[in-house]
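The structure's right below; bear with me while I get my questions together.
FYI, not all chains are in this one, though none of them got moved.
Note that the chains take the letters A and B in the order they are written out, and that residue 1 is the start of every chain.
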Amino acid sequence: MVIVRSTLTFQPVLDRIADEIAQTPTRGRPADYIPALAACDPARFGMAVAELDGTVYGVGDWRQPFSAQSITKVFTLALDLAREADELWEHVGREPSGNPFNSLVQLEYENGIPRNPFINAGALVVTDRLHTRTGDAAGTLLDFLRTESGNDRLAIDEDVAASEAAHGDRNAALGHFMASYGNIDNPVPVLLDAYFRQCSVAASCADLALATGFLARHGIRSDGSRLLTQRQAKQVNAVMLTCGTYDAAGEFAYRVGLPGKSGVGGGVIAVVPGRCTLCAWSPGLDEQGNSVAGVAALDRFTTLTGLSVF
Amino acid sequence: MVIVRSTLTFQPVLDRIADEIAQTPTRGRPADYIPALAACDPARFGMAVAELDGTVYGVGDWRQPFSAQSITKVFTLALDLAREADELWEHVGREPSGNPFNSLVQLEYENGIPRNPFINAGALVVTDRLHTRTGDAAGTLLDFLRTESGNDRLAIDEDVAASEAAHGDRNAALGHFMASYGNIDNPVPVLLDAYFRQCSVAASCADLALATGFLARHGIRSDGSRLLTQRQAKQVNAVMLTCGTYDAAGEFAYRVGLPGKSGVGGGVIAVVPGRCTLCAWSPGLDEQGNSVAGVAALDRFTTLTGLSVF
């Protein structure tokens, strides 16, 4: 991929996208499995682009914190990979699942080894291992996000975490099921607590675009230190592209053409390797659990700028 | 086919890769479901890189024709998309299957609509539709490959085609199964004949790297005419990246980081959008049906050149 750096900023593109989104009536429905998410207004929309040097452009509700949810799976994956490297891949796969994000079916056929780190089962394995290595997976994540975003107020929404725990039977089932195959280290309730807290991080488009920057900088953090090797950064991007949006990964690759990861809070992050990172947010989801306006905004961005990996 | 040795050529990289591959003893086993493929020597290896202008670099058996097999699915997809555009996607999906390439399971759960055009069921649908639109799917493919590669001797290996037909019960099952859902236009025996002939095209690494060029040129054929829109070319690349190597698409994206497509003849093509196309060949396959040395060669190429999309 050859990219020529123009003197233009991303602001006009973001403004145009926001205008187009504002004229689009269909927005999907917020996640309704916990009250905290169901109350979100699907009319809200924000988007941010962060350049490699930390310059951020934004539009709409781009500074409004929202529930990051599954977007955090990218960061825990990177934080654990940085610590244990390839040993992780003996406990979680790297293939698309072809099934909904909380499916148990494949897990059973494949003896408790989840298909990839972005379905819930795989994310539980990653969090379990990060928790073992750090003693506090959610805290490690929070530190990382605060540092990369430069936002010290970035925090876990404890109400959301409690609500997740109160509606956490499916994840409890996943945890116990994998534990029955010996693929979980921590006691399942301990793991679930860490996982629900991780999912409940509240962050803005600006925060998340900045925190994703290391994936566009081939593994380098905002302070210039290395989190991942170049090869690992490439690999995380590859897993995002093939597995990042539940069972709509093919659709996302087809439309947006960038490594990306969505969360049921309505956020979606994306990476233009070597160039910039993006985060769009709008709470209304499609049937696969991806933000309708968020994906549409990223689709428009790659079409307008030509900044797809394909 | 014009071969120009530019001052900054890919030749040294290819030579180095060939040296490394020559020192790697493990090569997998040739496909054994038909005698014509089983007889191939797994020690053979070739690789070619084609630049956008048709310049080709090669090493090893890069001019040796081999059975293209599933690699042809990329071309029939493009040839059909060029004719019917998005209507195709009502009959075949764009999501990774997460299952082996000839699985019937998912097809049943999803009412005869294959997951993507690169599993056998999906390729049968594409060939069926191309056959309806052109009257001769295999002939249309052959014309295209000859023109793009500049090789008029490129041909269908009729012995292989006959052998495929004699061992074609699984594909016959797929065809009849989808016909029972109304997703096949032609009589199943007619479709199977076209499909087995398509798979039996014999072409070299040089031929296939050149024929793939339109995907690196954003839809433009070798003569400057447009086959696909820029958006369609991007979309075919996206489907290759997420679905191109059977149930190892995640692994391929993770290791190679390029849109690619493999065939059980031992060939693998790959695309560096805006830059070049590649084809590697070695008959020994891994358990997922992908060429062991072919994938390893592409892995080394992206590592040595940095030409990954991630």
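The working rule: a residue touches a chain if its C-beta (ideal position, glycine included) is under 8 Å from a C-beta of that chain, and two chains touch if they have at least 3 such contacts.
This structure is a prediction, so every number in the text was calculated from the model and none was measured.
Assembly remark, whole complex in this entry with 2 chains visible in place, copy number of the identical chain is 4.
As a convention for this text, only the chains that are shown with their structure count from here on.
Least-squares overlay of CA atoms from chain A onto chain B yields a rotation of 180° to the nearest 5.
In terms of their C-alpha centroids, the spacing between chain A and chain B amounts to 32 Å.
Per the touch definition, chain A reaches chain B in the complex via residues 1-2, 93-99, 106, 115-116, 231, 233-235, 237-239, 241-243, 247-251, 253-254, 257, 259, 273, 303, 308-310.
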